Each structure stands twice: as structure tokens, then as C-alpha cells.
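All protein chains of the complex are present and in place, except for one that has been dropped.
Showing chain A:
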Amino acid sequence: MGNCQKSRALSNRHLLISRYHSFCELNMSRKNKLRINDFNDDTLIIIFSMLTLKEKLCVLRVCKRWQRLVKVVLQKCVSIKMGEHSVKCHCHCYNYVNWDFPPHKSFSRDDCGYVIYPNPLLNYLMKLCPNLKCINLSHCYLDNNALKSTF
């Protein structure tokens, strides 16, 4: 009789312990908080494809994985709109054009105020976007040398 009770008490204790274990497991299952690099490649590619070209080129420097994935996204890039809307322009391009590469304020300008893109820019873009088919330029200059060396 006594033995039987003892073993029941033991098995109850065993049950409690195993419940405790599963409780621990449940709490442990939610390991550390997710970080952005826990996402799979596809999810990160969706994020990067929503950035503008200039932002893509910027986040390319964050870490090696981002660099690799941004380059994958840039493979899909077939057209670029460069330049800006000018006050002298009577078109309505500011209504519908999203510039991929708006000029930075440190870029130099000619006498009329048109922006001059830095020399290595085109080369750099051609290298990163091998499938580029169309470049749309508006109210801006690209250096002759840059054009010659690229095409």
C-alpha cells in the first residue's frame, strides 16, 4: 500500500517535472528577438527593390550580405531617370517623373544652373546595372569623357 502511494507520488512528481520542462521549452522556443538579417534573401530583396537607386547605392555599404543582395536587385534595373525638374522647363515632368538619381547639392552646376554629374558616375552605374537599356537625362550634363569611356 505504502509502496504504491509512494510510486504514485513519484509519478506525479515526474509529471510535474515534465510539465515544467515543456513550459520551459515553450518559453525558450521564442529565442532571441529577430533582427533584420534573420530575414531570408527574398524578403530583403523585396525591401531593397523599394528603395530609390541612390538609396540602394547607399545601403550597399552596410554589410556584405546587403551588398550582394543589392547587386542582385540592380541586375533588374533596365532604365534610369537622371536629372531634375528645372524652373525654366515648361513641361510638367515634376508631376510624373520620379528621379532615380537626384543631384546632390555638392554637385557643380553650369552658368545656367544645370547640374553637372560627376565623371565616374555613369561608369559606376553601368558596372552595377549590366542590364541597363535606357538612361533618361533631364536638365543635366554628363561629361563627354565619361560618355566616351562608357559607350
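Everything that follows uses one rule, which is that a residue touches a chain if its C-beta (ideal position, glycine included) is under 8 Å from a C-beta of that chain, and two chains touch if they have at least 3 such contacts; residues count from 1.
As a working rule, contacts and distances are computed from a predicted model.
Entry comment: the absent subunit's protein name, as recorded by UniProt, is "Skp1-related protein", drawn from "Putative exosome complex component RRP41", "Skp1-related protein", "Trafficking protein particle complex subunit" or "Glutamyl-tRNA(Gln) amidotransferase subunit B, mitochondrial". When the missing chain is restored to the complex, the residue among A:Ser49, A:Ser86 or A:Ser138 that touches it is A:Ser49.
Of the residues in chain A, those that touch the hidden partner chain are 26, 29-31, 33-40, 42-43, 46-47, 49-51, 54-55, 57-64, 66-67, 98, 104-107, 118, 120-121, 124.
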